[in-house]
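Shown here: the complex without one of its protein chains, the others still in place.
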Amino acid sequence: MSYLKESLSEFWASKVSKLGIIFLLVVIAVSIFTVATMPLDYGTRYWSNPRYWVENPKLAKPSWVNYFSTEKLLEHAVLPSEFSIPQFSGQYYLKNYFMNYELKVNQFPTFIMLRLENLTYYKSPPTVKLFIERPDNKTINLYTLNVEKPLSEEEPPFVRYADEPKRILLSGETTIAYALSSFLLTEYNLSTNPSEVMKMGYEKIIFGTLVNGSFQPLKGMYHIKVVLSSVDGRDNLGKVAFVVGGMIFGLMGTDSLGRDLFQGLLFGFPVALLIGFTTSVITTVIGAALGIVSGYVGGLVDDFIQRTADIINNFPQLPLLILLTFIFGGKLWIIMLVLVAFGWPSLTIILRSMVLSIKNAPFVESAVSMGASRLRIMLRHIFPQVAPYILSQMIFYTPSAILAEAGLSFLGLGDPSMPTWGQILEYGFKNGAVYLGYWWWILPPGILIVFSAVTFVLLALGLEPVVNPKLRRWR
Amino acid sequence: MMAVLSVKNLKLYYGTLRGSVKAVDDVVFDLENGEALGLVGESGCGKSSTAIALIKLLPSNVVKFEGEILFEGKNLTTLSDEEIRSEIRWKKISMVFQGAMNTLNPVLKVGFQVAEPLIVHKKVEKEEALDKARELFKLVGLPPEYVERYPHELSGGMRQRVVIATALALNPKVVILDEPTSALDVSVQAQIMNLLKRLKKQLHLSMIYITHDIALASDLCDKIGVMYAGEIVELGPIEKVLLTPKHPYTQKLISCIPHLKGNKMPEFIPGAPPDLTNPPSGCKFHPRCQHVMEKCKVNRPHAINVDGRLVKCWLYE
Partner (left out) sequence: MGIVRTLAVKGATLLAVLFCVLLLTVVVVGATGLSDKILNAMMNEELRATRQKLATQIKDPEQLEQAMEKIKETLIVAYGLDKPWYVRMPNMLLRIITLDLGNAKTQQTFTGSIKVADIIMERFPNTILLMVTVLMINFILGLMVGVKVATKPGSILDRVLSLYSSISYALPTWWLGMILILIFSFYLRLFPFQGMRSTPPPADPIGSFLDLLWHSALPIITLVIALSGSWIYITRSIVITTAQEDFVTAARAKGFPEKLVLWRYIIRVAAPPILTNLILALPVYLGGAILTETVFGWPGMGLLYYNSIMAVDEALILALTYMYTLIYVACRFVLEILYIILDPRVRYK
């Protein structure tokens, strides 16, 4: 027992080990947090589901870049409204929804979007109109939606946009071009056709003023009004939201699908831990067991195990990994299976020679002469001697498992049902993030891979003096 | 008669995290021509450190190295590293290390290793040097064709002969042997001892023979020095020291040797060997000495001539 205590104190002594433990605690803490707050099927339910991300700006930088530049980038804004102010204009019942937006920076929004949820109507389909009042008090009647007619089998009340909200990407709507065309005519006496308007960019026209031939952003308060116009007073729109697309978003920015990279990166923690840890534990257990048996039992068993190990050790890992993953699909357990199958031989070979030298030690001989069974000797006498080495190998192998999975994901062979750091990088690379300078997409996942791998390397380095007494410091 | 090697006040201290280890602490002896001096003592008493001090093979953590090593009129401690390397080592003083398996380079043929000093120091051609190696092999009792073999192809005894042959390659004046037989089994040990005795007579070698086995030393050596905690506590002709030991430590050592005949049980020396980073004050043996006096705890004894030998003990002053 004092051997254990001495080993622990030796381990704890070096700065390297302390750093490794700290890193490890960080990784574990984040993983626990992630597993607790995010659902297990996050990958299939959210990450791979483009509709979930449709309101986010695409390729947005992280929010905190604004702290580092004088020229601030536009923040992303989702403006909800639930309360309506009803009116009656003689013929129609009107419900007005108000939202305010303040443009504070010298930039245009990247897109605008309207979201409608939970629309009920009783008689004929209502219309939804969108108005924007600018800081210079000019109002644009931007967009009109005619709600769909009821289907033949439907009975009132007719419910729309309840299971899935209706999202209208205004930046892509051609009808807006007409509205803006007339705005340009009245405002600047500019005669344009709709395709020219589209080329100019809706956001520039709506949120800017024409100065010397180009549009400058118009800072100030914008009032957005959505009006539900219907023939039945009971008609109601549950929720309305107006999305103003920004250039920055979230803690880590977004990718080309608008996915919040922070969530994806977070999810990578437990996955990396799982892969690294499980693979290395299984590999070590198999490798150690076979090595001890091979070394102690000897004979034909030894020969067989060693030959097999030697041949497998000679296999080139990555090409075969690629081939097998390609054929059987990139499921996580397949990757782990292949890594284990390739990983155990090296441990077996080394352990065997260690066991061979321990086998002839006097304390083993005395155990044999006392009549201990082979299993007991292997477990009770031999195993404790090689246990520190096994432990350090296990820790040392973890980063290679993490890196192998990341590499496979990068090649597109990863498990598509969950976001891993390698996959985020794969998607980034495929979309040219490297050549287009999307650093927030490329740097963080890699840094996290390195961080989690370094954690285990540090731990293994810290364990080195315990395993190899020659390297101990004299106290 | 002028001594071949005359050592005075030799000190060698190493620095460690626990403090400085006083491995060699004021060692004095003379080695006459053709004489074999045995240095005996327990493990860690400084015998091997004395050996490497003589050829200035200092480790990287040395903190003190001083004294006089007079050899052929020169003081070796004052020579530069380069002079020692090119003039003294192996040409004048060579060494046979303990554990021959590890002292031979595993990837070079043994014949080449014996010939190597000739090639390097005397610029002899390789073939000629190998011929000399074959001669040396014959001298030490190895078949000359073994020069083509590698160390792992030889038995322990053969390897030791190779190491001895290497030590003789440049016809040195002094050969230091550091426990040359402790890694061998008893029958091979006897063979090597016989070889050494023969070589000493044939080549008129001056030797320093380091061992913890007094019986072996008595077989080969003319003079014996008993070391304790970095000092030679008794130095003199072998019969005198072994038959009538004067220093209490020597007496205890001799009485530790078991006798085949008779009822006398072997004794043991109470206490433990001293910590060389913090040796006892005064005479280093005083905690374990049955004749200890107050003086012994305070003052270090000088070497005194007692009955034809040098003894460091207050009993005789």
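Going by the order they are written in, the chains are A and B; count residues from 1 in each one.
By our rule, a contact is a pair of C-beta atoms (placed from the backbone, for glycine too) under 8 Å apart; a residue touches a chain by one contact, two chains touch by 3 or more.
As the structure is a prediction and not an experimental result, all values here were calculated from the model.
A.B. asks: So one chain is hidden, and I want to know which residue out of B:108, B:257 or B:298 touches that hidden chain in the complete assembly.
C.D. replies: Selected residue, touching the omitted chain: B:108.
A.B. asks: Identify the residue among A:151, A:211, A:300 or A:327 that touches the chain left out of the display.
C.D. replies: Of the listed residues, the one touching the omitted chain is A:327.
A.B. asks: Pick from A:290, A:364, A:395 or A:425: which residue touches the chain that isn't shown?
C.D. replies: The missing chain is touched by A:425.
A.B. asks: Given the contact definition stated above, which residue among B:8, B:91 or B:295 touches the chain not shown here?
C.D. replies: B:91
A.B. asks: Please output the residues of chain A touching the missing chain, sorted low to high.
C.D. replies: Per the touch rule, chain A residues meeting the hidden chain are 310-311, 314-320, 322-324, 326-328, 346, 399, 403, 406-407, 410-413, 425, 429, 434-437, 439, 442-443, 445-446, 449-450, 453-454, 457-458, 461.
A.B. asks: List every residue of chain B that touches the chain not included in the displayed model.
C.D. replies: Given the touch definition above, chain B has residues 52, 55, 57, 84-86, 88-91, 94-95, 97, 99, 102-108, 116-117, 120-121, 150, 152-153, 166 touching the missing chain.
Here is the rule we use: only the chains that are shown with their structure count from here on.
A.B. asks: Just how far, in Å, is the C-alpha centre of chain B from the one of chain A?
C.D. replies: 70
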